[in-house]
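A single protein chain has been removed from this complex, and every other one stays in its place.
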Amino acid sequence: MPPILSIENLSIHFYTPKGVRKAVDRVSLELNKKEVVGVAGESGSGKSTLALGIMRLIAPPGKIVDGKIFYHGDDILRYSESEFNSKIRWKKIAMIFQGSLNGFTPVFKIGEQIEEVLEVHEYKGDFKERVKELLKMVELDPSVADRYPHELSGGMKQRAFIAMALALNPEVLICDEPTTALDVITQAKIINLLKTLKKDLGLSIIFITHDMALLSEISDKLYIMYAGGIMESGNSLDIYKNPKHPYTQLLMEAIADINKDYIKGIPGFMPDLANLPSGCRFSDRCPYAMDICRRKEPELKKIEGDRNVACWLY
Amino acid sequence: MSHVGYIDPNVIMETRNLKVYFVKGGFLAKKQVTRAVDGVDVKIKKGEVLALVGESGSGKTTLGRTMIGLQKITSGQVIYNRDGSPIIIDAKSKVPKYIRRELQMIYQDPYSSIDPYMKVYDALSMPLKYAGFSKKEIQSKIEDSLTMVGLPLDILPNYVFQLSGGQRQRLNIARAISLDPKFLVADEVVTMLDASLKGEIVELFKDINRKTGISMLFITHELPIAKLVAERMLVMYRGKIVEAGSINAVLKDPLHPYTKALIQAYPKISPETKDVIKRIDVKEAEVAQIESKGCPFYHRCPYASERCLQEMPKLKKVASDHEVACYLY
Partner (left out) sequence: MSSAETGIKLYLNTILKNKSGIVGVAMIILFIALSIYGMAAYKNVASEWNNANYWRTYPKVAMPAWMIYFSPNKIFSTKTFVSQPKTLYSSSSYEIVQVDYKFKWNKGSAPSDVVFYVDTSSPIETINIVWKKPDGAQVTLSQSSPSEATDLLSYTSSLDSYISSQIGYVPPRVVASTLSKALFGYEGKGLLNGTVEKGTYEAKITLVVPPHTKVVANKLYLEGNAYGIFGTDIYGRPLGIGILLGLPNALEIGFLTSIISVIGGVIIGGISGYLGGKTDSAINWVTLVMLSLPILPFLVVMSYVMRPTLLMEALFISFLVWSFYAIIARSSAQSIRKEVYVEADKVLGIPSYRTFFTHFMPRLTPFAIAYTALGVPAGIILVETLAFLGLAPPGLITWGAILNGAEQNFAAVNGWWWWILFPGLMIILVSIPFVIIGFSVERGIFGGR
């Protein structure tokens, strides 16, 4: 079956007084049905910009400068804003993010706010029933509909937001650091919830985070992002067992896991996205950097099975 | 002088039934009491790094701040064992000036804990100047501490805003240790740093502890970090210590239901479990919990009994280096 979402060579640039920041630089990504694609990256890697780009929520000085996003074969970047808003956004592709637990306005009840979403998007059906249904889906008691946001804990609010994101039965859910602001136990429960939704609703998820350990617990497929570009992609289990790209390898060693006795750091800094080095963007920190790495940028190419790596070592 | 009783010479910092309560509201509004630290007994040995693990709301930051005198005590005592002559701080007394520099703190956010508009040299020299060191001594101390934290000496004329987050955090550490403190509280010092930096800073703390013997309280919510930096750890939940012991003992064999759930929930590299619903033994609980005299974990605990609601269990020794506050044991 073809992927339901296929991003081809997406580039998103920010035009700032200091220069053009290439936040997302020719990124390609494929999401299949009932699949969780994990996007890993440290802060500044461009992963959040990617998420906003898919939702076409990039505001100036940012701009989608190139690329295509195919949803079931249609390039949704070509849609007009009103077309995208009425057909795709929140209806087919929805998003939850780190701050969304504060995404409710404090002056209205939770139920009312979800109903408003249903109304704006012209949901056909009983609003109150749907709200009940949604809350049950996210394992919240239906009485939450009559509560105000400040009466709920962080975890409950995030669940309620997930309910709101699922209101119109989207096919794709983009999650950008959804659990970073929550405590560990609540985080694990939300991850459990997402897994359940994947199984029961057939939801396809793009999960973006810097927490590599967390990512391992949910991803089917993995994309490693660095300074705006994809360094490695492939089957999650394979990558964790056998990372190929030097950056991925260093990332794995830097993961703080309870079972580890030591963690290694990655020396150096992420390059300024307005001033990317010539050649490979990781070349100045790479322990295996060769001459060609500094001169020419390696392309993301297939090396075996479904594994793609952007590195001159291969 | 309040009666103190026996003070273990190997212990540098101790709290006895320490309580720090915050009261909000006054005459007309309903009083809201937050029991941030609720009867905590802690002993930190000389030269050790003790990890204090807890989530936000556990009171760990308040405990750390109270120990070095930044927070007023509601009741109980903090005892600083200063080379044999203990200094007792309780609800009525304040930290005497002459020991101020012996108790130091490293804050969480490197961007707001040093004034970005200062020169690096000034940030380092000012505390030393007011501690009474001579110009020559200040110069050499600055050089020593910069070397110790791995920052180059040519950073001195720069402004703090020119430094990266990791560099600022190192500067924080340099600033604190240049005063030759005896006790250091590190409050979530690597939380805001990128994964690639955490390891280095943690190593740095271990290094400093090894070289100088400064006793440390390392506060964090990240279990793997605690494991890397300390040998002993405390688990704190809503103002109370629920488990204590050596890191290995606690992590390998968690006793308290909260600790158990925490370790169950904590992300581990496990790509093979991607479709598995993780098991976490915790009940769903209401938000506004009524503070009770008993165990604060009562509402979420799957093994809770009536007794847990009535009275808080005391920390009980279960193995040579493992204590737990739970009626299950």
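Order as written gives the chain letters A and B; numbering starts at 1 within each chain.
Here is the rule we use: contacts are C-beta pairs under 8 Å (C-beta built on N, C-alpha and C of every residue); 3 or more make two chains touch, one makes a residue touch a chain.
This structure is a prediction, so every number in the text was calculated from the model and none was measured.
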- Displayed chains in contact with the omitted chain are B
- Task: Return the single residue from B:R100, B:K206, B:K278 or B:H299 that touches the missing chain.
- Result: B:R100
- Touch criterion as defined above, residue of B:A51, B:I89 or B:L179 at the omitted chain: B:L179
- Listed residues B:V23, B:L70 or B:A319, member touching the removed chain: B:L70
- Task: Touching the absent chain in the whole complex: find that residue among B:I87, B:A131, B:L156 or B:V318.
- Result: B:A131
- Item | Residues of chain B (touch criterion as defined above) contacting the omitted chain | 68, 70, 97, 100-101, 103-105, 107, 109, 112-115, 117-119, 122, 126-127, 130-131, 159, 175-176, 179
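As a working rule, only the chains that are shown with their structure count from here on.
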- For the pair chain A and chain B, the C-alpha centroid-to-centroid distance in angstrom is 33
- Query: Which of the residues in chain A come into contact with chain B in the complex?
  - Reply: 36, 42-43, 139, 151-153, 156, 183-185, 187-189, 191-192, 195-196, 199, 210-214, 216-220, 236-237, 239-241, 250-252, 254-266, 269
- Message: Applying the document's contact rule, which stretches of chain B touch chain A when the two form their complex?
- Response: 55-57, 164, 194-200, 202, 221-225, 227-228, 251, 261-278, 280, 282, 284, 287-288
